[in-house]
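With one protein chain withheld, the remaining protein chains of the complex are depicted in position.
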Amino acid sequence: MAEHLLEVRNLSVEFHTAAGVVKAVKDISWYLDRGETLAILGESGSGKSVSASAVLDLIDMPPGRITSGEIRFDGKDLLKLSASQRRDINGRKIAMIFQDPLSHLNPVYPVGWQIVEALTTHGVDRLAAHAEALRLVTRVGIPEPENALKKYPHQFSGGQRQRLMIAMALAMKPDVIIADEPTTALDVTVQAEVLRLLDELQQETGMGVLIITHDLGVVAEIADRVVVMNAGEIVETGSTREVYKNPQHPYTRKLIGAAPGRGEMHPPLEAREPVLKVRDLQKYYSAFHALDGVSFDLMPGETLAVVGESGSGKSTLARILLRLDEPSGGQAFWKGRDLFTLSPAELFKLRRDLQMVFQDPTQSLNPRMTVYDLVSEAWVIHPEILPKKQWRSRVAELLVQVGLRPEHAVRYPHQFSGGQRQRIAIARALALEPQLIVCDEAVSALDVSVQAQVIDLLDKLRKEMGIAFIFIAHDLPVVRDFADHVMVMQKGKVVELGTVRQIFEAPKMPYTQALLAAGLDPDPDVQAERREARLKLARATG
Amino acid sequence: ADTGVKIVLNEEADLLEPCMATRSNIGRIILGNISETLTELDVRGGKGLQPRLAESWAQQPDGSWRFTLRKGVKFSDGSDFDAKDVKFSFDRAMDKSITCETPRYFGGMTVTAKVVDDQTIDFSADPVQPILPLLLSLVTIVPEGTPISFIREPIGTGPYKLTEWTPGQQIVLEERNDYWGNKPAVTKATYLFRSDPAVRAAMVQTGEADIAPSISQLDATNPATDFSYLDSETVYIRLDHSMAPINDLRVRKALNMAIDREAFVGTLVPKGTLLATSVFPPPTLGWNKDVKVPAYDPEGAKKLLEEAKADGVPVDTKLTLVARTANFPNVTEIMEAIQQQLQEVGFNVDLKFYEVAEFEKLYSKPYPTDRGPMLVTAMHDNSKGDPVFSMFFKYASDGRQSGISDPKVDDLIKRASAATGDDRAKLWSELVAYLHDDLAADVLLFHMVGYSRVSERIDFKPTMATNSQLQLSEIGFK
Amino acid sequence: MTHNEAMPETPGPITRFARMLWADKFALAAAIFLLIVLVMSLIGPAWLDAAAQKQNLRGRNAPPFHLDLGWLWFLGADALGRPLLARIIVATQNTMMVAAGAVLVSAIAGSMLGLIAGYAGNKVSQVIMRIADVIMSFPSLLIAVIVLYVFGPSVTNLIIILSITRIPVYLRTTRAEVLEIRERMFVSAARVMGASQKRIIFRHILPVVLPTLTTIATLDFAYVMLAESSLSFLGIGIQPPEITWGLMIAQGRQYLTNAWWLSFWPGLAIILTTLSLNLLSNWLRIALDPVQRWRLEMRGHKNG
Partner (left out) sequence: MLTFVRKRALASLISLVGLVVLVFFLSRLTGDPAALFLPEDATEAMRVQFRELHGLNDPVLVQFGRYVWDLFHLDFGDSIRKARPAIDVVLEAFTWTLQLALITMVLVTAAAIVVGSLAAFRAGGFFDRIASLVSLIGASAPDFWIAIVAIVVFSISLGWVPTSGTGTILHWILPIGVLFIRPFGLIVQVVRGSMISALSSAYVKTARAKGVRARPIIFVHALRNAMLPVITVIGDQAASLLNGAVVIETIFGFPGVGKLMIDSILQRDFNVVLAAILVTALAIFLMNLLIDLAYAVLDPRIRY
């Protein structure tokens, strides 16, 4: 039997928690060959990230424990190597792109330094490393790369951070790259570029790519083979095409069936008095113009999707509407009152009505509070919402609604997967029963089945309670299913604003058209065709 | 051979001002080394007052004193010493624009100096001062023209001159070649300053210093290098006779009888400590050997208290036993023991320690009006050979630190101060006995001893005067 | 619909903490020691005061480790022949009162001001910080002498003096951390929910700063006890016949080379107390941090 480049055999991982042992990964096996792309698909919280972390020796042990299995790389069992031998492999031979880019970047060092370090650690000299870092940052599409290297992580948008993370991982041209949800925060055009970059590198160096994702489109675009995980176990493996066309396991079938973008688009809403009017919003970060004259209206029960380039100011817009950042100019009227001139007391009353799900779930959850505390905090602050007796049952209910289990209530944020954390954040926002929820990439880390469940939930709330949503997303199929109106942003400006139907069926602006064209289809065959077409086009023009 | 010595003192001199040489941290460096006086009290040999810059003196019929000065004496700046310098020095020390310590010894009299010729000077005092020559042992001589403000570089006629002073670190004196007297054995003296007694002792042990004039009794463990000497400090408890119940003689006697002084010696105060019967130590004029230390008699004390109580004296009144922090070694323990001993015979005693400035408020007049009956523990220094330096301000009705007001005492002090010779001694003795036996004026405790450590290569024996001066010329090498 | 039965019943916090304490034997020993100290400080004076004050000049500086005079003399006797063990026990009360008082007052006042300075506007923050600068550069001894002079020495004044001088360190530490923590996203999240400033400060920011503050506070415990001893030296500390460990150390200082036990035992008491407090605070730091807690829980499970 020929050795695979990387092979995981019978791996089991468990975690110790106050409430007992959590078996995160149960006896899984998979392999990856040179030049191959393997996708791990699966339910959020099914052990994808944990098994990837095991390969790089990144599980904290204890509380984690690898109870059985082997991880073979280049003919050696990694689990039997010394710490220093594994260090030499990490970064150079096997590199990782983390799911949660903000917390995984060191906040006190410039990003350039951090990328350079990935190189110098493995013996590249400083000057060469710097040149290489610059090249990488340019390739992942960060604007003003020379300048960007000197900036700190908090000065980048979510998608930009993710791209920096990718640049860092690619630095040493490793043999294996493990990409954990590498494109969740990227708009489709950038996503396409990043995927193309991975592909190119794979062509160049013959590296193996292990990509963890829930985006069937991404799988269809780049994966050769697929492993499907559910509840810590592998339920199905096979070539991408096979699995898509002919799923065996019920979970896989459910997953493929849940792929968004095929339902009915929302019919146009009848015009009502808007609850939120935004006029000519401006935001400067010193000289940088992050928001440039953003204006829109929002009616009760309306979902306004905000799509657009990564770094175009979407999160900034959200932060300003919630008064987390001060605007540099412009107005926003909530039910006729200017949000930006409210006194603290008035603001406090409004807080109940306006909620936000943050783009970076890990950072937005207080690490010292249990899920129960996090969700019920809403009622501590606004006791009029719910009598204390009902808190426990309501927390349990909310958790179930977002696809978690009641027993998760006693755990702490660090004990969850990325997608699970995102759902905790959603549950927390819902607890307040607000009238407007700003969702910043709120479902981007969820697998399609859970995503569908959450979207259904939100849609139900929208209909029943008239909650309005500002739904920041890059995932166009989700937007198509969920939004009433779509606002397209680029470089801090609104490029186009219209109903879903207008935007998806008759986009006017070239950027919008490009965006739609870059969308991925979950069907590998469709994607293969598109790829062909693209190549032809490139050959013809190039 | 090395003829330099290193002397480690407990406190640095702030100044080297000759007119402040009566302050011990200054005096131990300059007195007799840089600056000299007309007369000097011999403590070591017990020979009484000796000539220094004056060759002789005699009282004139009008009561004034005439001093004949030594010839051929030069100041370290090269100028000649004569009577004008003496007059200048005296006037300077008494000048209002400089706060010398000297005037305190000349309180209640006016003294004028008159130059007769270069070698002769008259001092006349009003009222007539029998001990003027002794008082002049406290006036250091500086050259005429020395500024009338504190100086830091003293010029004197002594065997040494100041050659280096690095504040905070060291002071160096070096031998003068043109000194009028005998050439001393020590050619150079370096003074170092360390506040911790254990460190001072250690420095002699390691050879970093040759003489540590005061170390702790506890560190004095090496008989080859460590000597005890009676220093001139007397510890006593001043009683405030103006307050009940202390205004009652029986109560004062009871206080005296309640304290087991013997028990302290060799325990909390070093062996060799003398039990005091007066506020000045034995070699002083008028010290009365017939006055006996009150016997430790708790039963007697209790009885006296009962008697007093029966007469309506409020013996249960709370007495405050006051002491100054770090006033002398073991002060806390000694005070605690005294408190307990007093309590054992039935006194109601509160113990209070005060920081120096606050203590001063209670110790010197005007006393606070709301003070209540106080027992103030204090230490008094008199190494000057005559009780006059103690008696007036400790016992006279208008003495600044007096707790009593007794016409007989006032009268005796006045007479003794004016008397001379044996008369003077007798009157002082009488006063001591009266205060101690008849009045039980206060609770006298100890004449303290000090310990010094002297390197084995050095020949030096500290004396009672070591507290206030340390003449390098008395040091030899073995 | 109720999900009550589905939410797992975790053991109550008391059992959980007891179990975690059991898991760390050092912390357990520390807790027991501190408990003893606490009990002694409550009953000590009532129990042994007479024995601790009884002088016996013949037995002065009696060396330790002899039982001839009784167990109270096991640690030796002081310069007045009073049994050191009894004195240490009796002194516990005053010592703890002064130390705990000063540390608590300064820690609470300091961290409150620090929270305000870190979270409030620039103006308030400036004022508070500059006041801290003033305190920091004000020699503690001068404060001591002034307070003594103006108000007279007493336990309360002692606590005031000692705590004033220690406020800046808590203040500055807290503020520095708040400056960073308030930028964290979970604080923003709380603000979005409408959490009041008070809640944000106490529920979200303080817990993150607290471990550092307890570390400083435990060491300050020792510092305060020793500072109190140097004040005793100047006559402003606790006055005999009242005793504290600091005063005992000050009194034993001159006997250091001859009768080491006089200041050694009270010094040891201070060291042990500090050590215990620190072990406990390190334990607490882990026990209160969900990310670290497994260290204790794992061990607890294996052992229990």
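A, B and C are the chain letters, set down in written order, and residue numbers restart from 1 in every chain.
Note that in this section contacts are C-beta pairs under 8 Å (C-beta built on N, C-alpha and C of every residue); 3 or more make two chains touch, one makes a residue touch a chain.
These figures come from a predicted structure and were not determined experimentally.
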Legend entry - Left-out chain, listing which of the shown chains it touches: A, B, C
Legend entry - Candidate in contact with the missing chain, chosen from A:F15, A:F73, A:F98 or A:W334: A:F98
Inset, instruction - Among B:W57, B:F75, B:Y229 or B:Y363, choose the residue that contacts the chain missing from this document, as touch is defined above. - result: B:Y363
Inset, instruction - Looking beyond the chains shown, say which of A:D57, A:D353, A:D440 or A:D475 touches the absent one. - result: A:D57
Legend entry - Contact residue for the chain not shown (choose from C:V169, C:V187, C:I205 or C:I243): C:V169
Inset, instruction - Among B:G63, B:P103, B:G272 or B:G346, single out the residue that touches the unshown chain. - result: B:P103
Inset, instruction - In the full complex, which bits of chain A touch the chain not displayed? Write them out. - result: 53, 56-58, 60, 83-84, 87-92, 95-96, 98, 100, 103-110, 114, 117-118, 121-122, 152, 154, 165, 168, 362
Legend entry - Interface with the unshown chain - residue positions in chain C: 26, 126, 129-131, 133-134, 136-142, 145-146, 149-150, 168-169, 172-173, 176-177, 179-180, 183, 211-212, 215-216, 218-219, 221-223, 226, 229-230, 234, 249, 253, 256-257, 263, 267, 270-271, 273-275, 278, 282, 285, 289, 291-292, 295
Inset, instruction - Touching the hidden chain in the full complex, which residues of chain B are there? Just list them. - result: 14-15, 17, 22-23, 96-99, 101, 103-104, 107, 149-152, 167-169, 192-196, 198-199, 202-203, 205-206, 208, 355-358, 360-361, 363-364, 389, 393, 400-401
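Definition applied: only the chains that are shown with their structure count from here on.
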Legend entry - Distance from the mean Cα position of chain C to that of chain B, given in whole angstrom: 46
Legend entry - Contacts with two or more other chains, residues of chain C listed in rising order: none
Inset, instruction - Could you tell me which residues belong to chain A and also touch two or more other chains? - result: none
Legend entry - Interfacial residue positions of chain A with respect to chain C in the complex: 16-19, 62-63, 102, 154, 319, 322-324, 348, 350-352, 354-356, 358, 360, 363-368, 370, 372, 377-378, 380-382, 392-393, 395-397, 399-400, 405-407, 409-410, 412, 414, 425, 428, 432
Inset, instruction - Sort out for me which residues of chain B touch chain C in the complex. - result: 197-198, 216, 218-219, 221, 263-264, 267-268, 324-326, 329-330, 332-333, 335-337, 339-340, 351-355, 357-358
Inset, instruction - Name, in rising order, each residue of chain C that touches chain B in their complex. - result: 53, 55, 57, 60, 78-80, 145, 148-149, 233-236, 239-241, 251, 254-258
